[in-house]
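Below is one structure, written out as structure tokens, with a few remarks after it.
A single protein chain has been removed from this complex, and every other one stays in its place.
Labels for the chains are A and B, by order of writing; each one numbers its residues from 1.
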Amino acid sequence: MDFSSINPILLLASLMVAATPIILAAAGELVVERAGVLNLGVEGMMITGAITGFIATVTTGSPWIGFVAAAAGGAGLSLLFAFLTQILLSNQVATGLALTLFGLGLSALLGQGYNGIKAPEFPRIDIPVISEIPVLGPILFSHDPMVYVGIGIVAGIWYFLRYSRAGLVLRAVGENHEAAHALGYHVIRIRVLAIMFGGACAGLGGAYISLVRVPQWTDGMTAGAGWIALAIVVFASWRPWRLLIGAYLFGGVTVLQLNFQAAGIAIPVEYLAMSPYIATILVLVLMSAGRAPGSLGKIFHASR
Amino acid sequence: MLTLEKRAQPSKAWVYVAPILAVIITMIVGGVVFAMLGKPPLEAIRTIFYDPLFGDFASYSRPQLLIKAGPLILIAIGLSFGFRAGIWNIGAEGQYIMGALAAAATGLAFYPMEARWLIFPLMVLAGLAGGMVWAAIPAFLRIRFKTNEILVSLMLVYVAEAIQASMALNLLRNPDGHGFPGSRNLSQYPSSANLELIANSGVHWGVMAALTAVIFAYFILARHRFGFDVRLAGQSPRAAGFAGVDAGRLVFICMLISGALAGAAGMFEVSGPAGRVSIDFNVGYGFTAIIVAFLGRLHPVGILIAGLLMALTYIGGELAQLSLGLPGAAIQLFQGMLLFFLLAVDVMTSYRIRFGKTE
Partner (left out) sequence: MMGLPARAQDKTKVGFVFVGPIGDGGWTFEHNNGRLAVEAAFGDAVETVYAENVPEGPDAERVLTQMVLGGADLIFTTSFGYMESTMNVAAKFPDVKFEHATGYLRADNVSTYSARFYEGRAVQGHIAGNLTKSNKVGYIGSFPIPEVIRGINSAFIHARKVNPDVEFKIVWAFTWFDPAKEADAAKVLIEQGCDVILQHTDSTAPQAAAQAAGNVYTFGQASDMGEYAPMPRVSSIIDNWAPYYVERTQAVIDGTWTSVDTWDGIGRGMVGIGEISDAVPADVKASAEALRDSIASGAYHPFTGPLNKQDGSAWLADGETADDGTLAGLNFFVEGIDGDIPS
């Protein structure tokens, strides 16, 4: 039993990395849900992004191009969902699940032949000045760029929803789509754009796993990260900054339990393995006070 | 300009035509995908859909269809009640695992006593109870704290998997197993074995349970007050409230039904086809059953047919892997497409296409 071998600053650094894919995917889904659409297909979009990004990186040698391709792949897949739910008015829960299944199969097919291949490295950057702070600096401020992009996207979404006119319109659509329609807002167009944004973010999250976190391609490698992202959105009460806390909490528990194991702390491994999920449930219960957007999950059909 | 106009009543014709059309479209698009993978499309479709039923060794694969479809149908029937009422139990996989563990523990507690008349029914009850308890958690949290049951039931799947691994390694580990993980083989222990009722027919108790569930569900939904409540709650929660339907009670009962049936499916699998509790004996039936429920349009008879169809794609898919080298991932893609096309074609049931300008 050796608590001293767990370094809290290293722990913090590694949980930032562990949380990044969830932050990216959850941020996108938060926008989608604020617009009133429940897209359960996050897992499918994430893994599509993971393979698209991986293939693009291996082919071109540039991880940046890989991330762009991943965003495109996730957005492309989300279009299927958008078409089915917004134009053909299908049930959102079923369509989201179908998207996940389809995405898992598609990515496995595309990924044939890419198993076990090493991708070009995604270099870390050192933020000038603050990464020079002794002890804290090199550990907290020398991550790869996507960690900062993730935090940046959350900040951007917060600003967009709170202060921009477009964000206000999006929120209106999410709260009451009938009223928004009556006011002349193009509900379907706004929702489709939101869905595509969600798909792009999920794709980025998936590519982070295959290009930075692991980094290689394997079938089904997202291993439920998409579902965790959905839970984090609820945890965050659909507010962007809370999303960061939720993702760090989840990432933190996951990383902590491995640390406990390695330090020889005598809690049985099975309980440690369960802990992130139980923690999420507890938090969901406590956070149920938050209000969901009024039109979440309801089908919108402009009746004229 | 095409617009969709809501029909006054869902079109009866389209209710039947839509699934058939969806299957045909999927076969065509699927064939195109197979061709792109370099596999002969017609032969692939034939191997997947025709060979398991009528091919060379169909006498072996037909019973396998029942074995594969049994748990899917049983779980999907349970899910259909909740789904109709807008109660989304996505964690059937976890309830399946807990039911299986409870049943296995019960059976092994009696080992090596031989008393099938006592042990087997107790195991069935344990399976039902295990699944019910696991489903009661999201149900309770939703009623009491308004927590989203989709996410809670899903998180509990991961928890159940951890418990399963722990059981296979410790409490339920076979003492005669040379230190390897996994329980005793329940299908070889006569008091607990879930045997075929007719040799080589594939019809084991789980399949019987599935068929019974289909019949019961049909009558409940069509004739019983509860079925009426479920259907009403799904279509109009406010009307249901006025009609005196207690929303909380409905959530609870629907979740418990789906949990119980999923747990029973787990019990039948672990004492029959799977045979023992291992670290990962669950193969995703809880999730596939969700697809089956939707494919069957939440109707008992539809679910029966959809379950058999899904089983066909699994078994035919395996045959295609072996004989054509078709990648397993292509089958997953195929199943996803099937659901997509069904959802897409389904729009015709509730909406009519109008040609012409809108404004």
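By definition in this document, a contact is a pair of C-beta atoms (placed from the backbone, for glycine too) under 8 Å apart; a residue touches a chain by one contact, two chains touch by 3 or more.
No experiment lies behind these values; they were computed from the predicted model shown.
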item: Among A:Val169, A:Ile245, A:Ala263 or A:Ile278, the residue in touch with the chain that has been omitted; value: A:Ala263
item: Touching residues on chain A - with respect to the absent chain; value: 5-7, 10-11, 14, 18, 112-116, 118, 121, 209, 213-216, 218-219, 221, 223, 254-255, 258-259, 261-264, 266, 268-270, 273
item: Chain B residues that touch the omitted chain in the full complex; value: 56-57, 59-61, 64, 67-68, 165, 169-170, 178-182, 185, 200, 269, 273-276, 278-281, 283, 315, 318-319, 321-323, 328
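Throughout what follows, only the chains that are shown with their structure count from here on.
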item: Rounded Å distance between chain A and chain B, as computed from the means of their C-alpha atoms; value: 28
item: Chain B residues within the chain A interface of the complex; value: 4, 6, 37, 88, 90, 141, 145-148, 150-152, 154-156, 158-159, 162-163, 165-166, 290-291, 294, 327-337, 339-340, 343-344, 346-347, 350-351, 358-359
item: Residue ranges of chain A touching chain B (in the complex, touch as defined); value: 40, 80, 84, 88-91, 93-95, 97-99, 101-106, 108-109, 111-112, 219, 224, 227, 230-231, 234, 268, 270-271, 273-274, 277-278, 280-281, 284-285, 288, 301, 303-304
